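Input: one structure, supplied below.
Other chains dropped; remaining ones untouched in position.
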Amino acid sequence: MSLIGKEITPFTAQAFREGDDFIEVTEEDLKGQWSVVCFYPADFSFVCPTELEDLQNQYANLQELGVEVYSVSTDSHFVHKAWHDHSDAISKITYTMIGDPSHEISRNFDVLIEEKGMADRGTFIIDPDGVIQAAEINADGIGRDASTLIDKIKAAQYVRNNPGEVCPAKWEEGKETLKPSLDLVGKI
Amino acid sequence: MSLIGKEITPFTAQAFREGDDFIEVTEEDLKGQWSVVCFYPADFSFVCPTELEDLQNQYANLQELGVEVYSVSTDSHFVHKAWHDHSDAISKITYTMIGDPSHEISRNFDVLIEEKGMADRGTFIIDPDGVIQAAEINADGIGRDASTLIDKIKAAQYVRNNPGEVCPAKWEEGKETLKPSLDLVGKI
């Protein structure tokens, strides 16, 4: 079974966050608000910085929706700090960059490529109970588009706040939702 | 490890395809061209038809890119036929609707919710070698947006056709790609 609907597994990790000293992050930090966890293969590699920059561009919007953002690679927090110091793209990042050199988190989210010791390009949306609501994973070489996260999270939030309604395909905030009922069966 | 980069597991299934009699589909049919496989929980339920209709709207564009489309639920091919007969949204569908009452394919793609006997809302992009290149899975209640498939497939096809280049985040056809090299390390 996929990880959708599963609560995240406990972990402890060191992270870099601009303006802070190195900080410790655990699975408890991902609860209490919505979270986006964005895995990528390697610091100082190629597609990765464009993806992380793209995510940074959405960070303000996501925060307005009450969403915290975490990036994760199997690089250490020292390396995240150095990358932040030296890369134009990465230096803009203000969200938390988690180091996972022990592979623990990448394995928990089922995205570790064991023979490389690096993570797949996986993005996860996690609700305030720590339950995974959506996942998107691309092969190496194919970048993600962070803007699609906004609509998904709005839909997930709407469903959470309005039990008994669901969001149809391509739903955007304000659009009509569906109330599942006996009479609706076969009527759409 | 996630399914990204793995070849699909063999299967045999009955399917409905408008204009055809019931047909048999195997994993071999998914090779030789690009494929999109779209799992959804249940025929005659609520979010599902809007997602499938949305996918149908992209079908012509996907076919132009050489992509074949398959929807899969754990309903039988008989039920797919009936749904097609009776639902306004579904009656428009011209791609192949696979029945998976034995749960075999849903289990292969790791999207079976065992206690429900239904699939997660998972979409998979598969290359002509039968290798999974991208996956997107949403919790029940959150619809997908088929239009995002087009850009992902174009990126995947570009990378396949241009070994040594990668597509950055939010890449669209015609935009610049990246050629990974020693000198590019830390320069983005």
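Here the chain labels run A and B in written order, and each chain numbers its own residues starting at 1.
We adopt the following convention: contacts are C-beta pairs under 8 Å (C-beta built on N, C-alpha and C of every residue); 3 or more make two chains touch, one makes a residue touch a chain.
Note that the structure is predicted; figures quoted are calculated from it, not measured.
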| item | value |
| --- | --- |
| Whole-complex copies, counting every chain including the 2 in place | 10 |
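We adopt the following convention: only the chains that are shown with their structure count from here on.
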| item | value |
| --- | --- |
| Intercentroid distance (Cα basis), subunit B paired with subunit A, Å | 22 |
| Parts of subunit B lying in touch with subunit A, wherever the complex brings them together | 1-2, 4-5, 44-47, 49-51, 53-55, 83, 86-89, 110-114, 120, 122, 132-148, 151-152, 155-156, 159, 166-171, 178, 180, 184-188 |
